[in-house]
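Every protein chain but one is kept in place in this view of the complex.
== chain A ==
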Amino acid sequence: MGMTMTEKILAAHAGLEKVEPGQLISCRIDLALGNDITAPLAIKEFRQLGIEKVFDPGRIVLVPDHFTPNKDIKSAEQAKLVREFAREQGVIYYEVGRLGIEHCLLPEEGLVVPGDLIIGADSHTCTYGALGAFATGVGSTDLAAAMATGECWFRVPESIKLNYYGRLKPWVGGKDLILYTIGDLGVDGARYKALEFTGEAIGELSLDSRFTMANMAIEAGAKNGIFPVDEKTERYLEGRTKRPYRIYQSDPDARYSEIREYDVSKIEPQVAFPHLPENTKGISEVGEIKIDQVVIGSCTNGRLEDLRIAAKILKGKKVHPEVRLIIIPGTQKIYAQAIEEGLIAIFIEAGAAISTPTCGPCLGGHMGVLAKGEKAVATTNRNFVGRMGHPESEVYLAGPAVAAASAIKGRIAAPEEVL
């Protein structure tokens, strides 16, 4: 019997011919990732082992993206700890002013390739599945163990096959597809499983849209999200990486725990209401919801395609007088490119605040925290209670098109309402 892409990558990294769901294996990892809030714990644990060097500095990446530029003294101390460890060990490290949000940055830098096995001390590490890699989030202790040994243990997950067919409606993108899917599966519908994204509609998506979808696999409880590798993937990789890579394909007789089909031509832009990502509604069912803030950015939707969509809608328009619009390009390169294309000028002209790459408001850290009773539309990935600030604030998740339109109208709005 055949194997899925996920099973094949895990087997290859465990040195096994074959693996089956439920099997516990130890895999060698290609890359391990940490940030300014998860790495400090990992470094502490690593030190306690008493070994001097990480297993391979070229396979460890540290990106201080969450509470940077340093949000307060405590965060500065955490960032300092990570910086000093990075220098001491010679791992791959990015500094403020030269970095990006980790899950926007790593693919851009060519650090992830198809067939890779990647762990990250950040739940949205699943993003790299868009490149046909196995990528999953782990905790700080797992990161510490991996830094020491170059290995990580896994329980092989079952795979759910998601097939998307038909043609996308105007303004519907990867974010809408994944929100719709999470609404369908539920926040634990894919618990412990691999989500495999397939179908003609997937083939039509840009890499930016695929990153968005893979990014939110965790919000359905999944272990990882994974896309097939096609010419679009290979074109994305060209010039970014010199590393050789292996393309895995799911066998035609691979076994799936379930298969779901989605006719994308029936899907309209989606909004996930407080306080769960599964609480989705189509934009036509949203009703009248006045908002105070809009955030466009994050590891989910901080890429160039997202900024271009937002700019198309904001061009020549103004942000509603009672709304703060905060736009955060995902990396310095994206920021520079957005300036080059005139997108930043459009945003500033409209009345938006532009920030250096940071996770910032997504997790209620800084750069746009909400007060009691405030409501925000965000292109981020979670809307749990207190996610963006006060426990009595609300976050509505959406794609960049709905976010931009909402910033103009002062309430949750469809793009067609402002064009």
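Basically, contacts are C-beta pairs under 8 Å (C-beta built on N, C-alpha and C of every residue); 3 or more make two chains touch, one makes a residue touch a chain; residues count from 1.
What we mean here is this: contacts and distances are computed from a predicted model.
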Quiz item: Quick one: the chain not pictured, UniProt calls it what, "Transcriptional regulator, GntR family", "Tryptophan synthase beta chain", "Carbohydrate ABC transporter permease" or "3-isopropylmalate dehydratase small subunit"?
Solution: "3-isopropylmalate dehydratase small subunit"
Quiz item: Of the residues listed, A:20, A:72 or A:322, which one is in contact with the missing chain?
Solution: A:72
Quiz prompt | Which residue of A:149, A:241, A:337 or A:356 touches the chain not shown here | solution = A:149
Quiz item: In the complete assembly, which of A:363, A:378, A:398 or A:413 touches the absent chain?
Solution: A:363
Exercise. Could you list which residues of chain A touch the chain missing from the display?
Key: 24, 37-38, 40-41, 44-45, 48-51, 66-67, 71-72, 74-75, 78, 120-123, 125, 137-142, 144-145, 148-149, 153, 155, 187-188, 191-192, 218, 221, 223, 276, 363-365, 382, 384-387, 391
